[in-house]
Structures are given as structure tokens and as C-alpha cells.
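Only one protein chain is missing; all other protein chains are in place.
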Amino acid sequence: MTTARPVTMGAALNTALRDSLRDDDDVLVFGEDVGTLGGVFRITDGLAADFGEDRCFDTPLAEAGIVGFAIGMCLTGFRPVVEMQFDAFAYPAFEQITSHVAKMRNRTSGRVGLPMVIRVPYAGGIGGVEHHCDSSEGYYAHTPGLKVVTPSDAADGYSLLREAIDDPDPVIFMEPKALYWSKQDVELPSRQPAFGKAVVRRRGTDVTLVTYGPSVPMALKAADAAAEEGWSVEVVDLRTIVPFDDQTVMESVARTGRCIVVSEAQGFAGVSGEVAARVSERCFHSLHAPVLRVSGLEIPYPAPMLEKVHLPGVERVLDAIARLQWDDQPDLTYAGGAL
Amino acid sequence: MTTARPVTMGAALNTALRDSLRDDDDVLVFGEDVGTLGGVFRITDGLAADFGEDRCFDTPLAEAGIVGFAIGMCLTGFRPVVEMQFDAFAYPAFEQITSHVAKMRNRTSGRVGLPMVIRVPYAGGIGGVEHHCDSSEGYYAHTPGLKVVTPSDAADGYSLLREAIDDPDPVIFMEPKALYWSKQDVELPSRQPAFGKAVVRRRGTDVTLVTYGPSVPMALKAADAAAEEGWSVEVVDLRTIVPFDDQTVMESVARTGRCIVVSEAQGFAGVSGEVAARVSERCFHSLHAPVLRVSGLEIPYPAPMLEKVHLPGVERVLDAIARLQWDDQPDLTYAGGAL
Amino acid sequence: METTAQAATDALLPSARPVQLLDPSGTEVPQAGTARDYVMPSAARLREVWRAMVIGRRFDIQATALTKQGRLAVYPSSRGQEACQVGATLSVRASDWVFPTYRESMALVTRGIDPVEVLSLLRGDSHCGYDPIATHTAPQCTPLSTQLVHAAGAAYGEQRRGRDSVALAFIGDGATSEGDFHEALNFAAVFESPTIFFVQNNKYAISVPLSKQTKAPSLAYKGIGYGVPAEQVDGNDPAAVLAVMDVALEHARSGKGPFLIEAHTYRLDAHTNADDATRYRSSDEVTTWLDRDPIARVEAWLKAHGELNDDVVAATNAEAEARASELRDRMNAEPKVEPMSLFDNVFAEPTAQLEQARAMVQAELDAEATA
Partner (left out) sequence: METTAQAATDALLPSARPVQLLDPSGTEVPQAGTARDYVMPSAARLREVWRAMVIGRRFDIQATALTKQGRLAVYPSSRGQEACQVGATLSVRASDWVFPTYRESMALVTRGIDPVEVLSLLRGDSHCGYDPIATHTAPQCTPLSTQLVHAAGAAYGEQRRGRDSVALAFIGDGATSEGDFHEALNFAAVFESPTIFFVQNNKYAISVPLSKQTKAPSLAYKGIGYGVPAEQVDGNDPAAVLAVMDVALEHARSGKGPFLIEAHTYRLDAHTNADDATRYRSSDEVTTWLDRDPIARVEAWLKAHGELNDDVVAATNAEAEARASELRDRMNAEPKVEPMSLFDNVFAEPTAQLEQARAMVQAELDAEATA
């Protein structure tokens, strides 16, 4: 019997790739520097050596090419798992992703499915230079036909990636790069909880923080801090942004009556707006206060020395909690994310 | 003195380009087929002939090239107005737009501004084949550093385009192609109302429809139809999605107490979610019912013969109005846009 | 730093002028100075190509007519490009892959796909009327050049499966300017993917002439930059198209990687029925190209060699006519579209949200039906 041991999210992702390569000969891993080097974040470390260069290989440096080539390989029955080196470096593939990856099953009346995974290390918090820190999940989530997934811990790194690889549809797999080195005691393999389900990471009764990916650990910290101030905070981790688990989110907010959406991404017209809109609509009669958003500022990602000011942190969440009209007084001066 | 005469939005856009070319030698128009042909929608008709091939010219067929070339020309003081032939054909330029156009002023600490306009004929309703009908405004609106503008009539076509060309910042100018042929009595030139202001297109007291671009005429029709059923419907046309005019929108909803966001775009994680979230937050205490969304379905744009089913229409708006809890009964079964 | 051997680069460069085996009058042209040896196809093959061109052209004219009758929303004609559409397509096997653009209707009909299914995209009842897997034919592609990378991937996939199938990817002259063209050629070369990139240089990208598209000596000179052998061919000479395709296929199928072909041809009609070609080109130019008719050319050769007689010509024309009229009849029927299908194929399994949307639309339709 295996027992739980401390595993980083990066290692869990590597194990998921290994187990998928082992279990299914049609799974292939390719992208820039994923072969000999094992990827700039070492997520594919050792795969080429252990499974052969046929199964894990480097490509020319061209993201549209990588994604388009993967589409073609799907036509012959392969299941490519491709890596985009950083968030902003997936943009050259945007046309291939939106016009083909997202639409292929639909435009062929279900005759051509694309069981591929596009791995995108995303978001900031690691002192990266510009173009290496974008929160780009909103672009994909807004595109019908794409599943968008983001783990917040090692267990989910493993579980969600294996589910994504086995999924008959294309999955944009967003990896919060700031969490690659975060450790957790996990017992692998484990495919729990089910794909498409959000998870309550912490129980609480006063307010629900709905969050995902890179912001989950921060939200949990904020919940701890809030607890010291006497608030009981529930934290919901979306895990899969698409499909969206309305049930778990709405049940939580219906119970707590208050909601804050926490995301590192700029808020305007993105995922956090969607969550706020859905909760506001579906929990209208349960809400004691407006749904607030604590998100990244509406600015291009700042230089490393200023990223702390940009990133939503514990203090901003606590401020938002304090403004949840506990005394039923409206406060519309908040100027946090998504202004 | 000029007097108002019937002008199509297409003609108004053409006039705006002419007047800008006339008034400012640094303004250049380029893109695919915009020269000799005058563009596939004839928006640039006659410009090359009248202003010379130096001022309006065809480029090679490459959208990243067009946008990137325009960026370079800005460095030498030009003000390029470039055309993307259709919505989905702007995607190859996505990296140039998100990583450079949106960020240039910011990454150079204000030293390099990009006074360029990217014209994007967008949305559907004209029986176009796939990839010719995308509502892509959400991608741009979600990107900090871009202004996103969309006219709904000829007067705004002229006014907003001239403002966009004069603006010191890059503007994504979304042209609802279904409205190119819509006529209106206008007196040109006119630069009213101010850039960045939403406009109340129709006054009403019961509910506010917040909408923009291709959906405005439909929303006005729905308001007419609703009037016959006894509802007084206010219609707000956003005009500029970024910057967003909170004031006009919130004042309206605060007055009516109910709000429906109407957009042709798929709702999930897009502009309509943003509007719903903002209104829900800022008008929390004025709202008598949840903010609903009537938007395009969460599917890839359908084949022409099915687009009617996809596009939000008068009936769907009327249905949504009816579900606005006039009797204060919650109804959460609605499955319209943004599910 | 090594020297690039002249021989190695010569093997990649195209002939200095387009390969031609038959001149416009159907007379065989002596081969000299071509980059490779090209072999005159057999009379039987030329007859087969001739026949398919006759049928193809009639189909094309019919399709244009259908736009006037409101039975087709839009149609991009390939009249004038028959030697490319038919010649390239008949050169590959059913087990090979074809990656068409929106202009390849004639090629797809030649490939044996039901013409009504071919026209589905352009009629507007579905995005792709045929089964891409069963036909080994990708959906007609409108985002320019994007299909080329798919072709490179599919051909590589076939090779990985141990099969000797190739991919034939069509593309226009204008689309060679897109970044995806570059990435596709490069991926195919690096992975030695057996892909034939077949550029129909019909001289215009909608209104934009080739001179505004590129300053290359010819598009075939793009091959060497990827280490991909390339050739330019008279795209209105069916014999030459077959001969160059043969060389390209032999190259690709034998594991040597991709091949780039630039076929010089001309689109006689406007870009689509919605386009007004008089805005950007002269009728003289069109006339010049009418004189380079691919059908007449090979017909003259076949007749001169006693390989075709008037009876066969008449019978073939009649067959083409019959097929066109059958197509007209079938296109006159209102296509069946199923609104509920909108939700079926967004994902393999609809999400809860899609199920809700489906229920909403169903309720609307039910309400309409009872109203």
C-alpha cells in the first residue's frame, strides 16, 4: 500500500504525464524544450529519457505550429499533450486554439474530436519579466468548445491532468507557476475528486470566497486571518473553470449569504466577472451584500518589483470581507479589481 | 448649413476615414484589400483613389504583420488605421495586440504611445460561413491597455471612429457587420456624444437593457414590443466598452431597479458577465430582481441556417423581462446566455 | 562552419521556369533545364484527368449558377484551375489525406465526395457536410494557411503509424504570406512529414495581385529556406501537374519529407460570386488566360494521339450535364437543419449548462409550434 508523502505540484504533474505515457501509447508530449531539457520548469523531466524521443520530443520554436501539428496528429488517433512555455507565449497559437481546437468537434458534427491537452504555465508571483506572468485563462474560458482547468495543489495537479489527458475534448490546462514548488502530502495515483466538480477547501458560515488556481492558497490564508478577526470564511476552489460547477458554488453562497470572488487575473470581462454575475443572479435572494471581486488590477502585468502591489493579497481580501455590509450599510467606494 | 440625410453606417465609417485622412497627414489606412477594392465591405471605398496609394494601401495577407507593421510606423509618428477582414481573422494578430499594442505605453513608462486603430468587422447575422461571425470583443475588453469601441448606428460610426483615430491610445474598433447597411438620418461631421460615454437610447422606467453594437437595434425593437405588453423599457447603448461608463449604466439601473444585459457574444466570461457583475455590485440595493443576461449561446457560431436560433432576439428579451420577478418570486430556471 | 554543397542547394531549388509538358495548343514541349526529370503521364491517366476536369468544370459552373438561384449562399469558383484541382487530387490515394481550402470544391468532388456534402458549408446548413475521417479529407478551411500545420501533423501521424500515406495540402498564393505557412513548412521539414504543399498561385488574393504579396522570384523559392525541395509548374498543364505531383509523391512517400509545389494558374471568375473582379483586373488579362485552358490543352493532345474521340467527348459532356442537373435538383430541396443539434457537439458530452440551454431552446420551439 502506498502512503502519502510530500510532493510538489511540479512533481505531481510529471508523474501524471508519466502515468499517462505508460498507460496509453497514443499519448505524446511535445513542445519547446520539453525533451532533453525537461522543460524550463522541469515538468517533463526525464520523460524523453524514460519513454523515448518518440513519445516526448522537442519541436521547432513556433506555438501555432505546435498546436496545429497536434491537431493533425489527433486525426491519426494520437492524444498530444503540448506545452506552451509561458502564458503570453501561447498567444501566437491563439488562432489555432480558437478557430480549430475549440471548434473542430462542432464543425465536423461530432466526427472529429480533438483529445488534446494544451499545458500553459500561467500567472505571476515569481518575479518574472514582462510577458511571462499573464493570467490568460479568461481568453480560453470565453471560447465555447474549450475546457479550462487549473489545479491549486499537487493532488489536483495529478488528478486533473490525468483527467484532462483522458478527456475526449481539448483541455486548456492552466498551471499556476507560482505553485509548482508548493508541497502537499499526497498518495498517487488518485483521480479524486471528479472532473468538473468544484471543491470546498475550507468550511465556513459567514462568507464564501470563490477562487481558483494561483489564488487558492492566498484565499485560504486570508480565511485563516479572517478567522482570527471572528469571521468564518468558506473557500471554494473551482478547479475546472469550464465546465463550471454551479451547484457547489451556489450551494455555498446560499448557505453563507455573502460572496467574494478572488482571482489573480485582471477582473474586467473575465472569469471573476462571470462568477460574480452567476452568483448574483442565482443567489439573488440569499445574498446579504453585493458580490465583490478581489482581482488583479486592470493594468498590464507590472515589473517584478511592483508585482506585490498588483497581486490580490490577504489584506485586500480582508478589506473586502469588512466591506460586506455586515451592518447592512451600502459601501460603493471599493476600488479593487475589475473597476 | 448641412442638413441631416440618410446615411448607412458603412458610408459614415467611410466618411470618417476620409475626414481623418484629410485632416491629418499622418493618418494611414492599410490592410487586406482595402486599396483598389475598397475592402470586402467597401468601408475604404475610394480612399486609395482619392488620397493616393501612399495613404491607403493593400498589404500582404498576414494579420500579425499588419498590426506589427503598424506598431513600427507609430514609432515614426504615423497614426495607422488598419483593417482586419473579419473577426476571426484578427486572431493571428492576437499576440501583437495583447503583448505589444496593449502594453507599449505601459512598458515604456509612457514614452511610446501607439495611436492606432484596429478595425474589426464582427459578429453575425449576415449568413456568413464559420469564422466570419465571431463576437470577439470580449478578448480585447479583457486586455488591459486596449480601448474597445463599438458603434450601433451611422452617427456613432462616424463620431466614434474619428475619436478613435484621434485618440492617443490604441483602439479596437469593433464594427457590427450586420449594421453596415443600416440607415439613419445624420448630419456629418458630428463628434457627439463624448467618447467614453454610454447613451440612453430610449427612456423607460421598469427595466434597463444594457447593450451595445449589433444588439442595440434588436434591444430597441424588444423595448417597443415590451411597451405593447405594458412594460416601460430603458435601453442603454455602451458605445465604448473600455472605458466603461459606470455612471450612465448605474444611474439607469438605480432608477429602473431591474436590468438585463443583452449581447450577441457568448456570455461566459465576457463583456455581458462584466456588466452583470458591475450592476449587481453597484446597484445591489436598488435591484428588485437579479440581473439577467440574454446573450449568444455558449456554442461555436453555428452554420448560417441555424444562426437565428443562436442569436438573442426580441422573444428572448421579452421572456427575460417576464422573468424579472415582478411578483417577487424567484425563478432560477432560465437557461439563456452565459450558462 | 561547413560549406553548403552546391548540389544540396540545387536539389531544393525549383526550375527557373514553370515545368510545362504540354503547351497551350496541346503540343509536347521539349524538356530542358528543369530541376528534375519529369515524366509524361500515360494517356490513360491524362484521359482520366481530362474526364474529371470536364465534370469538374461543369460542376463548378453549376455551383455558381446555384448562387444566382439563391440555393447557395456563396461560392468560390475554381474555374480555370481545373488542372490543379483535378490533377493534384487524382494523384493521391483514398488513403492519403487531403487538406482543402474553401476553393477546393472541385477537388473534393473529384475525390468522390458527394457534391451536396461538399457544398454544405457554402449553402449554410452545416460547417462541414462530409465525414473527414471516413474520407480522409479535412473540413474546407477558411482561416488561411491554418490547415497546413494540420496537414504536417496528420502526415507525420500516418508515418508514426507505420503507414505510407501522405497529406496533400492546398493553399492559395496570398495565404503563403501567413505565418502558419512558414510554421507548417518548417514543422513538416523538421519531422520529415510526408506532406505535399500545393500552392495554387492564381495570381490574386481577392483583389491583391501577387506583386503586392511577395517579391520572391517565385513562390517555389520559399522551399529552400526550409530545406524542402520545391518546384514550379504550369498549373494549367494537366500533364505537368501530374508529372510534378509524381515526383513530389515519390519523394514524400519514400520517407524524404515534404515537397512544395507552386502551380501557376488563374481564377477566371471573381473571388466568389459576391466579389466584383472588374474592380481590380482587366478583361484582357482574363482573356489571355482563357487561351491557356487546361481542358482544351489535354483534349488536343489526346485527340492528336488517337486517345480520345468525339463520341467519348460527347458522352462525357452528357455525363457532366447529367451530374450537374442531378446536383441542381438535389440542391433545390430545402436542407434539413436541426436546431437541437447545436448543443450536441460542443463537447463529447454536453455540460449541465448546455443541457439547460438546450431545454430553453426546445421550449421556445415548442412554444412557436403551438402558437
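Just so it is clear, A, B and C label the chains in written order, and each chain counts residues from 1 on its own.
We adopt the following convention: a contact is a pair of C-beta atoms (placed from the backbone, for glycine too) under 8 Å apart; a residue touches a chain by one contact, two chains touch by 3 or more.
Everything quoted here is computed from the prediction, not taken from an experiment.
Student: Relative to the complete complex, which of the depicted chains are touched by the chain excluded from display?
Tutor: Across the whole assembly, the hidden chain touches A, B, C.
Student: One chain isn't shown here. Among A:73, A:114, A:148 or A:297, which residue touches it?
Tutor: A:297
Student: Which of C:58, C:111, C:150 or C:182 sits in contact with the chain that's absent?
Tutor: Result: among the candidates, C:182 touches the missing chain.
Student: Using the definition of touch stated at the top, determine which of B:99, B:135, B:184 or B:215 touches the missing chain.
Tutor: Considering the complete complex, B:99 is the one touching the chain left out.
Student: Provide the residue numbers of chain C that touch the chain removed from this figure.
Tutor: 1-6, 8-9, 12-13, 16-18, 20, 177-183, 186, 189-190, 212-218, 221-228, 234, 257, 264
Student: Going by the touch rule given at the top, which residues of chain A touch the chain that is not shown?
Tutor: Residue positions of chain A that touch the missing chain: 32-33, 35-38, 40, 58-65, 88-89, 91-92, 127, 129-132, 297-300, 302-306, 309-310, 315-316, 319, 334-336, 339.
Student: In the full complex, which residues of chain B touch the absent chain?
Tutor: Contacting residues on chain B, toward the hidden partner: 54, 59-60, 62, 64-65, 67-78, 92, 95-96, 99-100, 103, 105-113, 144-145, 147, 168-169, 196, 242-244, 246-247.
To be clear about the criterion, only the chains that are shown with their structure count from here on.
Student: Return the chain whose centre of C-alpha atoms lies at maximal distance from the corresponding centre of chain A.
Tutor: Farthest chain from chain A, going by C-alpha centroids: C.
Student: If you average the CA atoms of chain B and of chain C, how far apart do the two points sit, in angstrom?
Tutor: 36
Student: Centroid from C-alpha atoms only, then distance chain A to chain B, rounded to Å. What do you get?
Tutor: Chain centres of chain A and chain B, defined by C-alpha means, are spaced 29 Å apart.
Student: Can you tell me which residues of chain C touch two or more of the remaining chains?
Tutor: 126-127, 143, 179-180, 341, 346, 353
Student: Any chance you could list the residues of chain B touching two or more other chains?
Tutor: Those would be 64, 88, 91-92, 130-131, 297-300.
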